[in-house]
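Heads up, one of the protein chains got dropped from this complex, but the rest are sitting where they should.
We just call them A, B and C in the order they show up, numbering each chain from 1.
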Amino acid sequence: MNTALPVINLYAVMPQIVLVSAATVVLIVGLFERFRKGIPYLSLLLLAVSGVVAVNQLGLGPVPFSDVSSMMVMDDFGLVATLVFIAGAVLTVLISISYAEARSIDRGEYYALLIYAVSGMSMMAASTDLFTFFLGLEVLSISLYVLIGFEQRDAGSNEGALKYFLLGAFASGFILYGMALLYGASGSTEYEAIARTLGGERSDAVNLLLLGGLGLLLVGIGFKISMVPFHAWTPDVYQGAPTPVAAFLSTGSKAAAFVVLIRLLGSVFPGLQMEWIPLISVLAVLTIAVGNVVALVQTNLKRLLAYSSIAHAGYMLLPLMADSQDGSASIVFYLIVYTAMNLGAFGVLAVLSARGAPCATLEDLAGLGSRRPLLAAVMAVVMFSLAGIPPTAGFMAKFYLFSALVHGGYVELAVIGLLFSGVSLYYYLRVVVWMYMRPAAETPAEAAGRLSYTGMTALCLSALAILAVGVFPSELLQLAERAVMTLP
Amino acid sequence: MELYFFLFFAIVAVASSVAMILQRNPIYCVLLLIMVMISIAGLYLMLDAQFVAIIQIVVYAGAIMVLFLFVIMLLNLSREEGGVFRIQKPLAVLLAALLFLPVAAMVMSYAGGGTTPPADGGGAGFGEVEQIGTLLFTKYLLPVEIAAVLLLIAIVGAVVLTRKGTVSVGE
Amino acid sequence: MNHMTESFSYVWLIPFLPLLGAFINVFVNRNPRVSGMIACATVAASFLLALGVFFQLIGLPDGERSVDVVVYSWITTGTFAVDVAFLVDPLSTVMMLVVTGVGLLIHVYSIGYMGKDACCVRYFSYLNLFMFAMLILVMGNNFLLMFVGWEGVGLCSYLLIGFWCERRSAANAGMKAFVVNRIGDFAFILGLLLIFLYAGSLTYADVFAADPAVLAPVITAITLLLFVGAMGKSAQVPLHVWLPDAMEGPTPVSALIHAATMVTAGVYMVARCHVLFAQSATAMTAVAVVGAVTAIFAAYIALTQYDIKRVLAYSTVSQLGYMFLACGVGYFTAGIFHLVTHAFFKALLFMGAGSVIHALEHALEKGRDPQDLRNMGGLRDLMPVTYKSMLLATLAIAGIAPFAGFFSKDLILLGAFVNAPALWLVGLATGAMTAFYMFRLLFMTFGGETRLSRDETEKVRESSRVMTIPLVLLAVLSTVGGFIGIPHVFAAGMDRFGGFLAPVFSGLPEAQVPSASVELTLMVLTLLLAAAGIWGAYTVYIRGNSIFDRLVPRALYTLSLEKFYVDEIYDTLIVGPVRKIARGCWRILDSAIIDGGLTLAALTVRSMGNAIRYTQTGVVQNYALIMVVGALVVFAYITGFLGP
Partner (left out) sequence: MIPVTYYLVLSAVLFLVGATGVLIRRNAIIVLMGIELMLNGANLSFVAFARQFGMVDGHIYVFLVITVAAAEVAIGLALVILLFRNRGTVNIDEVRSLRW
């Protein structure tokens, strides 16, 4: 036999390779008890290395993986997304350190799985083929299932993991079936091939199959980004998961799914755009409404943040309708800001819950402003940003997003979004009110003593980033625009 | 003749799967699912997918389902009694039936989508190991590597989750 | 143009210095005594800089008095660019001077008022932050920056109103202020959206220069939405409910919110957007009518309130109504003029009230409310400085010549008379009521017999210098401040204020001016009505009460029964119904309908939240079922639009 070996460009998947290797190194080093304390720092170092690799490749793409079938491509879009994921992971590691130590889950596997998850997201972001996307998704999901259930003896962690697993696998089933239909319609799973089929002359039958396949994909991706009605897992899982993992879950995995959605839209959906708009806009509005309205009545902080993250997913869905580079760039920008905000919010809870009883409800925050001024200030900044109050990054993100939407001509959607973001202010401010305007309980839930330095570093970093981006958004905006420029 | 084979496998698969989701004894459920797997393997053979058929039997029916069986035995699970799903059950069946309509309409209208299957079944060696192996290491190199990572993660994960206690190796 | 931009390049310091002060107080300074100094020093520096801007500006020829100072490009993307840039023109300079000047006095006063509070570092940092936000609002050269300041003052007011967080009512009031403002803000954002959509830019220069034909289809919508935003911020009916509750904050904060900052933002915005408003007759009418209605409505309520700060709060609402009335009839200069004079006397009134409250807080027995007018009286001799300065302020707000309020109010009423006689009548009536309730306040506080016990009286002390000096300064301003805008009829060309602002409002049609005799008649009429109001207050609250007391025993002997009778009639026919209606307005409109409406809306949303929340049963298969329903919807949709 003579098989023509493909020309492979390892360079194109370098960030993913580095990430996977990093995770494996952490895994192996983690086996040695004597390095236990150093594992998180090793993880940080290796994440930084991966970040450097990714930064070095910015602007060099697009480079496909091989000449036979691209499968993955290295372009600015994927690299920027990877950088966001890495940044999220760095912050997660930082807020994990004290939390994991106090709960004896500070094992090499924990950090290794975190980095594996990042590699999975990165694969998703770089994929140009449904199959690599699916495998990346599974790498991410399986790491997350384990991470959520990492606190073996904690019933909540266990329950959260099982719920996420069952529903996640259920959603994977839908994605897979959708892929099968798309394969049947276009004879390939490459985005480009599907786009070609969509663009070309096609019979009604093929059309129906394509639509069905895309619909099923929408179900699966909708699950990942917690779009209504595929959102129901979100609060339960966030509540059950170890807090740093919840932070990671609410940012990274959602961001990854959004990135895929943008890439898919860029290459596959355009032909179908008009037909999808009513459906997606209705679902997006529902998502915003349900997220915001239910968050109003929550007193459990993690559930509150979960509903808030549902609402934010809804906002980010809106510019998809605009079908413009602006719209996509605004989602990327929003994702970056959202990552900093949500990691900050969950991070505060993680740092507070590290020792002693977990900081679970609004009451636990009472008097935080006087007990822990710096931490409360960070939380306040994050809440203002989530609510979209200037001069925070959250405001800029919302502004850019809604202006892209208005530019696209979807004024009604922008108005609805704005209306609900007005509603959301109530529950974000309630957190601030509890911190600053309610006297502390006799015995605060959280343990006295110093908070973890690493955690505080991460939190201050994200708060500063939020403020800095709020005041000087241009560079980041341009980065986001540059990222989506490389999309077809 | 082919049609009878198809009908046979299809009926066995559907009947076993329906029985599986109705059967209260978990052991029987596993056995019924294995029946489904085997009949699907039969269908794969009819579709000239010899390699996949073998994998289906060896990996799916042989390994994965045995894992199920093993866990059920390990946990010593008894029959499942009715639970709280009074409304859920009929609703679920109804929804599944409703969902079947558009999906079936979709695939039935397909009818090849304008393509006709190659008469020789895709040429010599279609679905055989050589062809698949070649593809796996050329076109599908990257997915295979990712799958390898995936398995590694799954192993680590399963170990992490089920390890008793939090005592590390070194202690 | 370039060299001019450069010569103004320092203006960014004006908002930045208070921000720096806030920053130092939050992160560096821990010493409460120093905190006040820092706060005052930064605001004082800003004030001096603002003065510098002013003098530089009047040194320029009329046509060049509008300079954009770009600090840096804020957002630059493919589709739009927004700069952080400040607009230096007469309007923004006036606002800068008012904000920093009056703000500075309030800061100084705060040292005396809040110096001993445990959280005064936090207080001063909020105060500085407030100045920063307000300065950003008035100085920005685009709507986005204005919006940043807009939200910023909302946020700071929320923090300051809820400052005494131990009081639950304070926290609630803060919340209410924020929520009501939010309604206005929402409309404001929608307005901005429309502007962006149609004008394609958010920079004032571009938007105001936009072809009216382009904006024509939405101009009424834009201006009305902007105005609703202004109604929220400037407490116009029915979005005024937050302002009286905002009294929960420390009194200097009330002074700041009511006089120099926050509430004037709406008026400023309308004046800034006069180009847009002038294009829509509907919007102008709406502004004028809402302003007039608010003016009389709030004045009506103020007639019978007993809480000293609440009276002042309603009075602010009423005066803001005047300003909008002025804008609505096209007299934007008059609106801004009144804004300035009002800043003087209202800041003074609040700080005077604060001085009284501060004194009574220490003097009154436990359980007696130091803000209740019924617990005051006869303080004239005990607190002479406060009394005198408040008397001047009261004269000013009542519109008595030649105090500051006279000139500005007169100009407004003139405008109303020319353009909308019906609204002029409303304004006139409001003037009389204003005089009445303000003098009622003054008499009940300082005049007549004291209602304090002897022990209490002995403990009352005049406030310290640091508090009285700002009062005196403001009293001077309230007295002579009006002379910056002497009406044409008295001395041609002496309306320096109008002249200064003229370049800003030059695009408007020339205002009709009635003949000098008409103008003078109007003035006299206004003055007479104000005097009548004062007389009424005097009769009821000084003479009325004492006469009544003395009359009862003497009634048998003398025939001054008639006098008694008159008072009685006055009481039953005028005071009684007025009081009842005013109370009714307050209770039904304010408490029941507006508050109730807000509560109802909140409740509806909450119950929806609860309903959805309980679909979250915790059973994983229910969630899966919901997903399948979703999938079904998707498929129904797909097959639906491909179907027949």
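Simple rule for what comes next: contacts are C-beta pairs under 8 Å (C-beta built on N, C-alpha and C of every residue); 3 or more make two chains touch, one makes a residue touch a chain.
Because the structure is predicted, anything quoted here is derived from the model rather than measured.
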Shown chains that the omitted chain touches within the full complex: A, B, C
Per the touch definition above, residue among A:Val55, A:Ala180, A:Ile277 or A:Val471 touching the missing chain: A:Ala180
On subunit B, residues whose C-beta touches the chain left out of the figure: 2-3, 6, 10, 13-14, 17-18, 20-21, 26, 29-30, 33, 36-37, 40, 43-44, 46-49, 51-52, 55-56, 59-60, 63-64, 67-68, 71-72, 74-75, 77, 80, 83-85, 88-89, 92-93, 95-97, 99-100, 103-104, 107-108, 110-112, 115, 117-118, 121-123, 126-127, 131-132, 135-136, 139-140, 143-144, 147, 150-151, 153-155, 157-158, 161-162
Touch list for subunit C against the chain that is not drawn: 613-614, 616-621, 624-625, 628
Interface with the unshown chain - residue positions in subunit A: 131, 134-135, 138, 142, 145-146, 149, 152-153, 155-156, 158-163, 165-166, 169-170, 172-173, 176-177, 179-181, 183-184, 187-189, 235-237, 239-240
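Basically, only the chains that are shown with their structure count from here on.
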Pair joined by the larger number of C-beta contacts - A-C, B-C: A-C
Mean-CA-position distance for subunit B and subunit A (Å): 30
Distance from the mean Cα position of subunit C to that of subunit A, given in whole angstrom: 44
Rounded Å distance, subunit B centre to subunit C centre (Cα mean): 71
Multi-partner residues of subunit A (at least 2 other chains): 204, 208, 212
Of all residues in subunit B, the ones touching two or more other chains: 102-103, 105-106
Subunit A partner contacts - residues on subunit C that touch it in the complex: 26, 72-80, 144, 147-148, 151-152, 155, 158, 162, 165-166, 170-171, 174-175, 178-179, 182-183, 185-186, 189-190, 193-194, 196-197, 605-606, 608-610, 612-613, 615-616, 618, 620, 622-624, 626-627, 629-631, 633-635, 637-639, 641-642
Residue ranges of subunit C touching subunit B (in the complex, touch as defined): 619, 621-622, 625, 628-629, 631-632, 635-636, 638-639
Residue numbers on subunit A that touch subunit C, as the complex places them: 162-163, 166-167, 170-171, 174, 204, 207-208, 211-212, 215-216, 218-219, 222-223, 228-230, 232-233, 235-236, 275, 278-279, 290, 293-298, 325-326, 329, 377, 384, 389-391, 395-396, 399-400, 402-404, 406-407, 411, 414-415, 418-419, 422-423, 425-426, 429, 433, 436-439, 472-474, 477-478, 481
